[in-house]
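Here the complex is missing one protein chain, while the rest keep their positions.
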Amino acid sequence: MLGTCLENVRRGAPLIHCITNYVTVNDVANILLACGASPIMADDIQEVEDVTALCAGLNINIGTLNQRTVPAMVAAGKKAAAMGHPVVLDPVGAGASPMRTQSVRRLLHEIPFSVIRGNVSEFKALTAGADTTRGVDAQLTDAVTESGLDAAVAFAKSAAAQLGAVAAITGAIDLVADRNTCYVIRNGRSEMGLVTGTGCQLSGLTAAFLAANPGNTLEAAAAAVASMGLAGEIGWANMAPTDGSATYRNRIIDAIYHLDGSTLDKGANYELK
Amino acid sequence: MLGTCLENVRRGAPLIHCITNYVTVNDVANILLACGASPIMADDIQEVEDVTALCAGLNINIGTLNQRTVPAMVAAGKKAAAMGHPVVLDPVGAGASPMRTQSVRRLLHEIPFSVIRGNVSEFKALTAGADTTRGVDAQLTDAVTESGLDAAVAFAKSAAAQLGAVAAITGAIDLVADRNTCYVIRNGRSEMGLVTGTGCQLSGLTAAFLAANPGNTLEAAAAAVASMGLAGEIGWANMAPTDGSATYRNRIIDAIYHLDGSTLDKGANYELK
Partner (left out) sequence: MLGTCLENVRRGAPLIHCITNYVTVNDVANILLACGASPIMADDIQEVEDVTALCAGLNINIGTLNQRTVPAMVAAGKKAAAMGHPVVLDPVGAGASPMRTQSVRRLLHEIPFSVIRGNVSEFKALTAGADTTRGVDAQLTDAVTESGLDAAVAFAKSAAAQLGAVAAITGAIDLVADRNTCYVIRNGRSEMGLVTGTGCQLSGLTAAFLAANPGNTLEAAAAAVASMGLAGEIGWANMAPTDGSATYRNRIIDAIYHLDGSTLDKGANYELK
């Protein structure tokens, strides 16, 4: 059950090493605390292996990558993998520049990721390599819709197989797939796209859910995705008329803070394909 | 009309490349989303030209400049200018150190900025070069007041002429001037100064307004300034008695989220001089 995956996070309180962008790092730290995990951020190559060794999971996010941090991501990822820790990749803006695309390729080549969490455009850049990305949002033509669902599910499974990791492709409909099975998750609200970093936060959550649910990668990732979407719904329901996107940002994290396993099980709206 | 400038942002949804400080970057991203634009942050010299080429405008903010990012700012600014994109400069703390002052001079020398957005102290450092700055806030002696308004307007026009860019000088009274015309804007609240980054957010907004209103730089910049000030007023009106500066921060962005063209036209309080 997805709810059990969440309860395991609150029970295990995993420490998660994040090498993430400076735009949304505060929200990533706060949502990790809100779900019952603990964050530690460290990105210097002199310490990332030591830090990741203390942790139970690693979250790599390339949102503001630079020439100093990419080698640190590689070193941390290899160390975490060697220790058997789950490693999540958030390929923010993959395809937006050759540097991003090449850095992601390098990361994929050197690190056996457990889960990759991105939007359709980013996954296309990872798997096909010729796309450009519209900022950190999926291109409109890349939206996952009901009418294109079967093709999108097939793409998610194929991406998972090609990349050797669970593919968590988020958008209007969220897909969490390995090569055989795909969770199709219909939680969340479109207004979440007006808050920067909801994707980054989800990647952090995913690392925590994986760390607390060893051997159960696909379900744990689906539970993280459903939790974030449900928090988006609950947070929106708690909005007053004059509240806007900044208050919504807080309401989403507040909802994660209050979320428990049974609420997640009741609210998660998904099917397996 | 200023309101039309805002509606053009919501309609055009420009992607804005920000090379900005790590203190307020999250708020800059969120206010860009709140006004209908999209942000992308990237500061490594290996990718800034590629990223800015995907965008419709560039926002350079030196708040936490370093030796790695200044060359990236120059490269991005030249590329954006070559592509005809508007480029905004926020010279945070210009005058506070020789490094800041010299970096700003270099940026001004190499990049044809569309708009420079700062406080009086920063503009004095840019135009005269011998001042020191009190942090990121204007020195008290540099406040624009009703009694000194004519001199301030003359200074704004002269700064615009000297710097070859629209000068957006914000404070108790906001001035947005080219060499001939100055918008004198009386929106906003003094409490906005107790929220870090309202100036940085305005610079981000300005880049979005310019990108969505090509050929209309002066009015678009004035519309951004008036929007921010009006959001400060609306946000304050939505404060409960126990709310303080942190809640105000959210209320300002919430107000931008809800702001539409007709509300801006009704609420904007300005005259031309």
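Here the chain labels run A and B in written order, and each chain numbers its own residues starting at 1.
The rule is simple: contacts are C-beta pairs under 8 Å (C-beta built on N, C-alpha and C of every residue); 3 or more make two chains touch, one makes a residue touch a chain.
Please read all numbers here as calculations on a predicted model, not as lab measurements.
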#### Entry: Omitted-chain contact residue, chosen from A:44, A:110 or A:260
A:44
### Summary
Only one of A:15, A:75, A:185 or A:264 touches the unshown chain, namely A:15
### Summary
Full-complex touch with the removed chain, picking from B:24, B:52 or B:238, is B:24
### Query
Touching the left-out chain: which of B:4, B:64, B:158 or B:269?
B:64
### Query
Among A:1, A:54, A:82 or A:128, which one is in touch with the chain left out?
A:54
## Note on the structure
Hidden partner sits against subunit A at residues 15, 22, 25-26, 29-30, 33-34, 38-44, 46-47, 50-51, 54-55, 68, 238, 249-258
### Query
At which residues does subunit B meet the chain that is not included here?
21-24, 26-27, 63-68, 93, 96-100, 132-137, 193-197, 242-247, 249-250
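Operating definition for what follows: only the chains that are shown with their structure count from here on.
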#### Entry: For subunit A paired with subunit B, centre-to-centre distance based on mean C-alpha positions, whole Å
32
